[in-house]
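Here the complex is missing one protein chain, while the rest keep their positions.
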Amino acid sequence: MSTTLQSDFSALVQGVNMIWVLTVTFLIFFMHAGFAMLEAGQVRSKNVANQLTKNLLTWSVGVVIYFLVGAAISTITGGLTGGGSYSVAGAFTSLYMPEAGAAGAWVSWLFGAVFAMTAATIVSGAVAGRAKLRAYVGYTILLAAVIYPVVVGFTWAGGFLSGLGFHDFAGGVIVHAMGGIAGLTAAWIIGPRMDRFNDDGSANVIPGHSLTFAVLGTLILAFGWYGFNVGTSASPLALNDSGGVVLGSFATVGRVALVTTLGMAAGAIGAAAVALYKTGKVDTLYVANGVLAGLVGITSIADAIVWPGALAVGLLAGAQLPIVFEFVEKRLNIDDVCAVFPVHGSAGVLGALAYPFVATGFWNGSASFVGLLIPQVVGVVVIALWTFAATALVFGAFRAAGQARVSREHELEGLDTSEHGVDTYPEFGSPDESGARVDGGQIRPDGGVADASHAPASGVETDSVSETEDNL
Amino acid sequence: MSTTLQSDFSALVQGVNMIWVLTVTFLIFFMHAGFAMLEAGQVRSKNVANQLTKNLLTWSVGVVIYFLVGAAISTITGGLTGGGSYSVAGAFTSLYMPEAGAAGAWVSWLFGAVFAMTAATIVSGAVAGRAKLRAYVGYTILLAAVIYPVVVGFTWAGGFLSGLGFHDFAGGVIVHAMGGIAGLTAAWIIGPRMDRFNDDGSANVIPGHSLTFAVLGTLILAFGWYGFNVGTSASPLALNDSGGVVLGSFATVGRVALVTTLGMAAGAIGAAAVALYKTGKVDTLYVANGVLAGLVGITSIADAIVWPGALAVGLLAGAQLPIVFEFVEKRLNIDDVCAVFPVHGSAGVLGALAYPFVATGFWNGSASFVGLLIPQVVGVVVIALWTFAATALVFGAFRAAGQARVSREHELEGLDTSEHGVDTYPEFGSPDESGARVDGGQIRPDGGVADASHAPASGVETDSVSETEDNL
Partner (left out) sequence: MSTTLQSDFSALVQGVNMIWVLTVTFLIFFMHAGFAMLEAGQVRSKNVANQLTKNLLTWSVGVVIYFLVGAAISTITGGLTGGGSYSVAGAFTSLYMPEAGAAGAWVSWLFGAVFAMTAATIVSGAVAGRAKLRAYVGYTILLAAVIYPVVVGFTWAGGFLSGLGFHDFAGGVIVHAMGGIAGLTAAWIIGPRMDRFNDDGSANVIPGHSLTFAVLGTLILAFGWYGFNVGTSASPLALNDSGGVVLGSFATVGRVALVTTLGMAAGAIGAAAVALYKTGKVDTLYVANGVLAGLVGITSIADAIVWPGALAVGLLAGAQLPIVFEFVEKRLNIDDVCAVFPVHGSAGVLGALAYPFVATGFWNGSASFVGLLIPQVVGVVVIALWTFAATALVFGAFRAAGQARVSREHELEGLDTSEHGVDTYPEFGSPDESGARVDGGQIRPDGGVADASHAPASGVETDSVSETEDNL
C-alpha cells in the first residue's frame, strides 16, 4: 500500500476513533448528574445540598488532581509492578507536555479521568448525612492522586494483575467494586447517622426525601453506562499490519451492547422479585438500584460472555441487593446510606467471580474454568484489600484527629445549614426538627422578605459567619 | 478497485455507521428518563413511585421479552404478510446465535429495541393512578412479544403495508400512534380514576404534582427525539456497486434535522396559541406537550417533506392537542391521565395523513397526491385497528378477571403505598387524604426515627407484609 494511502487511512481511523471516545467520555461524565440525583434523592432534605456540593467538588477537585498527579501514578504503578520499562519523569511529561501532533494524549487522559471520578463519587453516597466536608474532600484528593491510580496501575496500566490475566473489561471491579468497598469502609469508620441504629442493634429506616430524583438519577446513570460499557470498546477501527483498515474493538461491540442491556434489565427483575418475595410489594428503590446492580455486575465481563450468562449475572446481581443491604444494615450495623456496597461493591465482585461460569471462552472450550477463575479471585482480593486498607487509613486518620464527622448539633440541624449555610427547599417541608432553620433572610409569611443585606448570598440564604467553626 | 481497498472501505463504513447507530440508540434509550419525568410530573404525589416503577419495569421486562421473542415475531410477520421467504427458526437463531463476524446483528437489534420500548412506555401514562401493576406488566409483556412486533412486521420488516407504499420514516404511526391508541384503549377499558368524572358526566381536573418534572421530561424527550428522528438515518455512509464510498442515508439528514426542529417548535407555538385563545393564558403543560405533539406529527414524514410543510404539520399537531384532549375528556369521558392520545395518537395520525400535502414528491411533481394518500390511510387504519383490538382483548381479559385495576381503598390511599409500600416524598406535602400514610419507620416530629427494624427496607419505609394482598 502506498505511503499516502496509509496516511489517509491513519487519519481516518484516528478521527473516527476520537469521535467515539469523546462521545462516550461525555456520556460517562454525565453520570455525575446521575449520581448527584440518585444520592440527593436518597438523603433527607436537610442534607441534600451537602450531597450535591460533594458531588460537584468530587469532580472539580478530583479531576485536577487526577491530571496533575493521578494519571502519572497509574503509569508508574503499572510499570513498577508489571515489570515493564517506565520513566517516572516521562509519566508526568507525557501529560504535561505531550509531543506535538499527539492529538490524542489529552483525549485519552480525559477518557481515563471520567472513570476515575466515577469511582470517587460512589464514596459520597455511603457517608452521607454526617461526614465532614473537609474529610470527604481530603479523601477524594487522595483517591484521585493515589488510591484509584494504584488500582489502575495493577490492571489496565499493565501491572501484575493484568499479567496474571485478571479480566475487568470496563471497570466492574476497578471502578465500581473499588468505590463500593471504599464507601463501606468509610461508612464503617465514621459510624452511622445518630438515629440509624438503636441500642439493641436494631435498625431504623431513614427514608430519602425524593424517589423521583432517585429514579431520575438511576436513568441518567443507565444512559451514561452505555458510554461506560459500550464505550470501553474504545477503538472502533484499527489499522492492520499493512496499514489497511479493519474493525478494531467494534468487532465485539454488539456483544457488549446486548449483554449490558440484558444485564441491567435482569438486575431490575432480580431485585424486584426478591423484594416482592420478602415484602409482597415491588419496592421502587430496589428496582432502581437493581438496574444499577445489574449494570455493575456485567461491567467487568461484558465483552466476553454468552448472553444467557448476562441474564444470569444480572438476575443474581439484582437479587443479592436486598439481601446484602440487610446484611450490612442488620449484621454489620454499618450505615451505608445510598446502598453503595450492595450496588457497586458486592455486585461488582459477583460479576467478576462469575466470569468463568459465563465466559465465551469457557463455553466454546477455548479456556479452562480454573484458568479463568484464579486471576479473578486474586484480582478481587488484591483490589479489595488495597482499597480497604488505604481507605481505612485515611478515614482513620481523620477520625483520630476528630475531623471525620460533624458535631451532633450539626448533624441534627442538617449538613446543608451547618456546612453550606443553605436551605435546599426554603418553601417546602415541615420546619427542621432542631428549630435550626436559618432565620436571616427568611421569607416571611406575609410575603415580605426579611433584611439580609449583610448576607454574602448568591440568591440563597446563608448563616452569619460567626456561627461557623470549621466547615472545610 | 482492489479487493483490499474494498475491504478497507467496508470496515470504515461499518465502523462509522455503527458509531452513529450506537450514539442515537443511547439517545433514544434516554427517552425513558424523559417519559418517567413527564409522567411522574403529571400524576399526584401519591402515585409517583408507581409511575416510576412502571417505567423501570417497562424497559427491564420489555427488553428481555423483545430479545427472546418480539424481534423474531417481527421478522416472521414481515415474511408472512410480505410474501417474502423467511424461516421461523432462522428468525430466532439469527438473534440467539448470529454468525461470527456479524458484529452488527446485536447492535441492530438494540436499535430496534429502543423503538419498541418507546411504544410500550407510552401506555403507562394513560392508565396512571389506578391500573394494577400486574395488569400493566402483563400487557407490557404481550406488547413486547407480539402487539408491537406485528406492527413492525407489517411495515419496516417488509410486510404488506410496506409493499403498499405506507410511509412511516421513524415511527410516527408505528411507534407513537400505536402507543397512543393503545393507551387510550387501555384507559377506556379500565375506566377513569374515581373522582375524575361526576355523575352528570362533567370532568374534574386532577392536577399533576410537579410541572418542573413534567417540563424536564419534555426536554429530555426532545433531546432523545433527535436520536429518534435524525438517527433513523441509520446508515450515514454506504458502499456503491463498485465498493466505493458514498453518502447513504446522510444524503437527506439535513432535511430530517431541519424539519424535526421546525416541527417541534411549531407544535409548541400551535398549542400555546390555542390555549391562549381559549383561556387567555399560556398553559405551561400545553406548551410542553405541544413540543411533543409537534415531534410526533413530524416523525413519520421527516425525510421527505418540504420545510414549510413541517411548520404547518407542527402547528396543526400542536393546535389539535387542547381540542382532542377536551374531546377525549368531555365527550368520551376517558381518563387519559398524561394526554398520551392527543400527544402520541392523534398527532401521529395527523402527520401520517398530512403526508401527501407536504411531501417533496408531491411538490416537485414526482408523485401523485392520491398515490401518496391511499397507503397512508390504509396503514393508519390497519395499525389502529390491530392496536385497538389487541389492547382491548388483553385489558378486557384482565378486567374480566378483576385484575385490571386496584381496589377503591388502594386508589384512595395511592398506588405508591398499596403497590410499592413507599412514600415518594416522606417529608413534603399534606398528609395523605385517607390517613393511609405508612407509619412504621416514620420520622417523628422530634427528629428521632421510629423503630423499623423489621422492615425489609432499602432506605425507604415499607408496609408490613401482612397488609399486602396481591400487588403484582
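All chains are identified by letter, namely A and B, in their written order; residue positions are counted from 1 within each chain.
Going forward, a contact is a pair of C-beta atoms (placed from the backbone, for glycine too) under 8 Å apart; a residue touches a chain by one contact, two chains touch by 3 or more.
Computed from a prediction, not measured in an experiment: that's the story for all the values here.
Within the complete assembly, B:L219 is the residue of B:L219, B:L353 or B:A397 that touches the hidden chain. Within the set A:F92, A:F327, A:W386 or A:Y425, the residue that contacts the chain not displayed is A:Y425.
The residue from B:V253, B:V296 or B:L415 that touches the chain not shown here is B:V253.
In the full complex, subunit B touches the hidden chain at residues 1, 9, 12, 16, 19-20, 23, 27, 42, 44-45, 195-196, 198, 202-212, 215-216, 218-220, 222-223, 226-227, 230, 236-237, 242, 244-248, 250-255, 257-258, 261-262, 264-269, 272, 275-276, 278-289, 291, 307, 311, 321-322, 325-326, 330, 337-339, 412, 425, 428-430, 433-434. In the full complex, the hidden chain is touched by subunit A at residues 4, 7-9, 11-12, 14-16, 18-19, 22-23, 25-26, 29-30, 32-33, 36-37, 40, 48-50, 52-53, 55-57, 59-61, 63-64, 67, 96, 98, 101-107, 109-110, 113, 133, 210, 213, 216, 416, 419-428, 441, 443, 445-453, 455-463, 465, 468, 471-472.
The rule we apply is simple: only the chains that are shown with their structure count from here on.
Averaged Cα coordinates give subunit A a centre that lies 31 Å from the centre of subunit B.
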